[in-house]
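The structure's right below; bear with me while I get my questions together.
In this view, the complex is presented without one of its protein chains, the others remaining in place.
Then we have chain A:
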């Protein structure tokens, strides 16, 4: 396995705080602005980066990420360019783990072997592929693990005790707990319910458990971070980008700065999580 992910979570555990995992769509609204956003994330306080691979038919995503994918594809983004973005980022940052997140078809068309080779060489540490459940592990998960790239699986409220071991079996890096049934960007449920679910998963695995889907504010990040090893923020960042664009979808000076400010605020939330929990 690429060591960056484990190293990062161990370091955070030693620090006694959860990770801030930030998602944005690669290429939104254009390659250069998107790369600038990516480079700004670690200094603003992101611990792990989820780099979205745009897909024309994102079935598990809410309107914010759907539209971000459309902007990105319109701007000429391809899977090859998304991998290139990671490569460009790695020139300046050797430590922040990068997880590619998206859907299977673009990878399948790129070619699984070629994809894994290029991803590894570009410094990518993990994959989240929404439409590849454990039943489809032969497609990408097993080949990825063999190459040393983490395959991060989603566990959801529908993942019951019977199914959880199946979901965890070939998962590595961390477990991504989706806090509710639904699409990205919906309303966040009660943090105490989430805390129970996280403890349930942790009874079955030693991997870090990160929680996402619906986290928008520093306060929510703080509440979730009290029980989880990481807090994932996606739609809020994507919305922040959308709100900074001109009427015809071009980046402005506020695009990168807005994301930086939001991530800094979220980072203060996760940094206060355990302090708040201890009170």
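The working rule: a contact is a pair of C-beta atoms (placed from the backbone, for glycine too) under 8 Å apart; a residue touches a chain by one contact, two chains touch by 3 or more; residues count from 1.
Everything that follows uses one rule, which is that contacts and distances are computed from a predicted model.
Chain not shown in the complex: UniProt lists it as "Tryptophan synthase beta chain", one of "Phenylacetate-CoA oxygenase subunit PaaC", "Tryptophan synthase beta chain", "ABC transporter ATP-binding protein" or "Phosphate transport system permease protein PstA".
Here one chain is not drawn; of A:19, A:79 or A:98, the residue touching it is A:79. Checked against the full complex, the candidates A:32, A:136, A:193 or A:257 give a single residue touching the omitted chain, namely A:136. In the complete complex, the hidden chain is touched by one of A:21, A:68, A:86 or A:183, namely A:183. If you put the hidden chain back, the residue from A:9, A:110, A:151 or A:174 that touches it is A:110. Against the chain not displayed here, chain A makes contact via residues 54-60, 62-63, 66, 70, 73, 78-80, 103-110, 130-136, 153-160, 163, 167, 178, 181-183, 186.
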